[in-house]
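With one protein chain removed, the remaining protein chains of the complex are shown where they sit.
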Amino acid sequence: MKLSLDTSQLDFQRSLARMLGAADTPSAVRAWARGEHGPGLAVWERAAAMDVFALATPEAYGGAGPLPVELAVAFVELGRHAAPGPFVETVAAAALLSRLAERGAAAPAAAWLPRVRTGGARVTLTLPGGGPYALDADVCDAVFAVAPGTDTLRLAAGHGPVRPSLDPARRLARPCDLGEPLAAGPAVREAAAYAADHAAFAVAAQALGVGCALLERTVAYVRQRTQFGSPVGAFQAVKHRLADTLMGLEFARPLVFGAAVALAAGAPGAPAEVAAAKAAACDAAYAAARTALQLHGAIGYTAEYDLSLWLGKARALRSAWGSPAQCRARAMELFSE
Amino acid sequence: MKLSLDTSQLDFQRSLARMLGAADTPSAVRAWARGEHGPGLAVWERAAAMDVFALATPEAYGGAGPLPVELAVAFVELGRHAAPGPFVETVAAAALLSRLAERGAAAPAAAWLPRVRTGGARVTLTLPGGGPYALDADVCDAVFAVAPGTDTLRLAAGHGPVRPSLDPARRLARPCDLGEPLAAGPAVREAAAYAADHAAFAVAAQALGVGCALLERTVAYVRQRTQFGSPVGAFQAVKHRLADTLMGLEFARPLVFGAAVALAAGAPGAPAEVAAAKAAACDAAYAAARTALQLHGAIGYTAEYDLSLWLGKARALRSAWGSPAQCRARAMELFSE
Amino acid sequence: MDLDLTAEEEAFRAEARAWLAAHVPRTPLRSLETREGFAEHRAWERTLAADRWSVVSWPAAYGGRDRSLLEWLLFEEEYHAAGAPGRVTQNGIALLAPTLFAHGTQEQRARVLPPMASGETVWAQAWSEPEAGSDLAALRSVAVRERGGWLLRGQKTWSSRAAFADRAFGLFRSHADPDRPPHHGLTYVMFPLDADGVTVRPIGRLDGRPAFAELFLDDVFVPDADVIGEPGRGWGVAMSTAGNERGLTLRSPGRFLATARRLVALWRETADPGDTALRDRVADAVIKARAYQLFTYTHAERLAAGGSLGAESSLNKIFWSELDLALHETALDLLGPEGESAAGEWAEGYVFALAGPIYAGTNEIQRDVVAERLLGLPRGRRRP
Partner (left out) sequence: MDLDLTAEEEAFRAEARAWLAAHVPRTPLRSLETREGFAEHRAWERTLAADRWSVVSWPAAYGGRDRSLLEWLLFEEEYHAAGAPGRVTQNGIALLAPTLFAHGTQEQRARVLPPMASGETVWAQAWSEPEAGSDLAALRSVAVRERGGWLLRGQKTWSSRAAFADRAFGLFRSHADPDRPPHHGLTYVMFPLDADGVTVRPIGRLDGRPAFAELFLDDVFVPDADVIGEPGRGWGVAMSTAGNERGLTLRSPGRFLATARRLVALWRETADPGDTALRDRVADAVIKARAYQLFTYTHAERLAAGGSLGAESSLNKIFWSELDLALHETALDLLGPEGESAAGEWAEGYVFALAGPIYAGTNEIQRDVVAERLLGLPRGRRRP
């Protein structure tokens, strides 16, 4: 058994954190929300250059993946820095296409995975069990869609109008109903489920990072903000609320990495592990957001203060790629063996 | 509109509180738990002498009822003092028999209600929607039973073995399956539902009293208990938890009295009002119990300290005469008009 | 004990309902937090006032109907049930007006209240400062004596409505005395937002809409006539009606009852009836909305009988703010993946509700107040 990150994983984490920390992601998010994708795409490209997408791409297509543990590391950092863009969806699409290729439908993988690996293709998608919106379709090179209850994968011919989310970094659009069918049959159904698990897993890791960022910012704030002659962080009610926030995150973390291990092993229990991780991480992140807002007070409630970028994301990720109830239903299978 | 108690209601409340406060109910509960009913029955008789049962008995049988507001007052005090005995069940039985009499089956009412009124008959019962146990059957003169899914009222020929409850004052036994049928048909079904509402209502009021007692005792304790050189009640975490406890109780109270008003008016929405009151009061009382135990620490966890008597009752009342889920399902009808 | 209305109350309620049915705009006004929406809401206040529905509990002389507090609650229930617009005049009516009734001069009331009731003058509150949020007594903005009045200097923030309002009210430090506690020496003043020396910087709330503003005050002249109560005694003036902000006149039950009904409707539309987890949350919200209504009736009755609403308004504040959040969080969860959409009244209501536990005295402060004043726990120095 080995549950700590090894040296190369820690190095990867630190490098990614350094790159994202220097990238002024808050400005990139604000631009992204206005439809100005330039600064966000620059972050995307730097992440691609650090092989984030290679982690999701099998070796046959020039990648190093799938490496779920490293992907978890990456998504925690992406969440911690609130990086905008369809990272989750592109990684899920890589899972979809590689699984389809393993099941005999190799053409879409051959067409897209080499470009996904380099960051050269941004891909978004909708799948059964996810919501109706394809994230950031307006900036993507491909919008894949498997409609609920069907087993046909289509390359959508476009997308509907872009709608804003409570997370300013998330731009929502429905895939258009038309578009070239790429594959059909039970293999699509199975690959779609596999990809949806990867999406939920990536969201769980991202949410964990979002929660950590909210906690870190709040701890820093209450240490310096003074009221009634004391730092706000010296009040016991504040302390206890932050202690609970930390506890939620610290116990979500092993579930996220446990899910990574299960996905890496191709364990039959992986969907339940992913669901448990998503339920716990998204709950912990949302609780962190409520705490962060309350302990910041009015300043936290303003759009111009950067905290707002994480607050909205914590809310949005709750329902992305599996509602709390769906995740709990599936997590009941954890102990079914 | 008039929502405060009038002078005679306040006088009744004070008299009852005075009687119960002087009656050493904790000792009565401890004896009751051992099957020594004497001290508890003395309290029962004093309550009867103060016309508690007359409030549930129609004038035709020598009573003054039904007077739900006065009953709420009485049950809050009975809960606050943890009085043992089948008060709720006897009052529910009065509702059952008087409603049956109104629907034409007058014989059971004539046989029992005059004795109920004076406290001379202790009555317990099981009804559809309640649990399988008749409370305190071993000390009752009658055990009525309407089995789930049936519409026959029986006078059970006895009861099974007495089982202890987490509330030492509650002694549980199943009615025996045999026994004289007293009435049958749709009137029984309707009267049973009416009686179950009264039982749930009385439990809600009792739970409110239980919660108030737990809060009062805990506030008194944390004011005098010193740790780290300060009264425990000066710690903000303690203050906030007690503030939440008070809030739960103070917002359950108007629901309990609102349910009383609805029952008094024979309002069609009364079952929903009762369900709302029971859900809120039992939640508030159980939260008060958890708070009381935690803030007392180890001393609160001992059977010899009287707090334990209320702790167990708060737990038991949660599932008595309607689970939290059943109450919530019914409370959804509050706004159905 | 009963919940029966008198014939007169029933008639009043029916009259309100009929008027609202005839007058509430069919299509919702634009957001109050936009310039156009603000103007639309101001126009709506004119409509309300024209038929004397804007301040039903005020004396007729100021535009009201001399109605009881209970009748006002009934009006509020009808108002929210009818889906009528948010009240742009709320800060003035709920916060400033009670202070004027308690501490203002006859002249002030006659001058200030009628245009407040008609929406002609929209008021913003100006309590907080950058270093004085929860710790309001730490105010630093000053009022300096000047012939015939005062000069205001300093900075206020989180001033609700100030982005588009006409006038504001707040506390300023007028008498410095380091030997006395910090809430001494404050003065309660009303001042114009378009006066010389006032700079208003709108601040966007979470959704970017300018729900509040920063005010920079640079020798803003305020005549003595716009001081409420005695100079230097402003803390007492403000606190004597602070219960109103936390309590029932700021957030009447009608608002939450209407939201709870909408939530039940949403649940019926969207939820799997077997999903009892969400049903239980909807039921809890329904139960709490009903509890808040009955709690408020009880307190209104007590007030009508000459009682007062003291620290109990803190219970009230915690309860409604948490209820409002629970209502909206449950709605977003019911909406599933649509719940993250920033459009729609549930999303706007959610963003609004998020502020509830913060403004009007944070819920942390309110819990301290409840513990100390209602439960008699040892008074803290507000220090750890």
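Observations on the model:
Per-chain residue numbering starts at 1, and chain names A, B and C are given in the order in which the chains are listed.
By our rule, a contact is a pair of C-beta atoms (placed from the backbone, for glycine too) under 8 Å apart; a residue touches a chain by one contact, two chains touch by 3 or more.
Keep in mind the model is a prediction, meaning the values are calculated, not measured.
Among the displayed chains, contact with the absent chain in the complete complex occurs for A, B, C. Contact with the chain that does not appear here is found for just one residue of A:A56, A:A252, A:A289 or A:L307, A:A252. Interface note for the absent chain: among B:L71, B:V139 or B:A320, the touching residue is B:A320.
Checked against the hidden chain, the listed residues A:R46, A:R103 or A:R328 yield one contact partner: A:R328. Screening C:A18, C:A60, C:V144 or C:A277 against the full complex identifies C:A277 as the residue touching the chain left out. Take subunit C: the residues that touch the chain left off the picture are 274-280, 378, 380, 383-384. The set of subunit A residues touching the chain not shown comprises 1-6, 9, 69, 215, 219, 222-223, 230-231, 233-234, 236, 238-240, 242-244, 246-247, 250-255, 257-258, 260-261, 264-265, 273, 276, 279-280, 324-325, 328-329, 331-332, 334-335.
Even with one chain removed from view, subunit B keeps its contact list with that chain: residues 130-133, 163-167, 170, 172, 226-230, 234-238, 293-294, 297-298, 301-304, 308, 311-312, 315-316, 318-320, 323-325.
The working rule: only the chains that are shown with their structure count from here on.
In whole angstrom, the spacing between the mean C-alpha positions of subunit A and subunit B is 51. Centres computed as Cα averages put subunit A at a distance of 39 Å from subunit C.
Shared interface positions of subunit C, defined as residues touching 2 or more other chains, are 364, 367, 384. Residues of subunit B in contact with at least two other chains: 236, 240.
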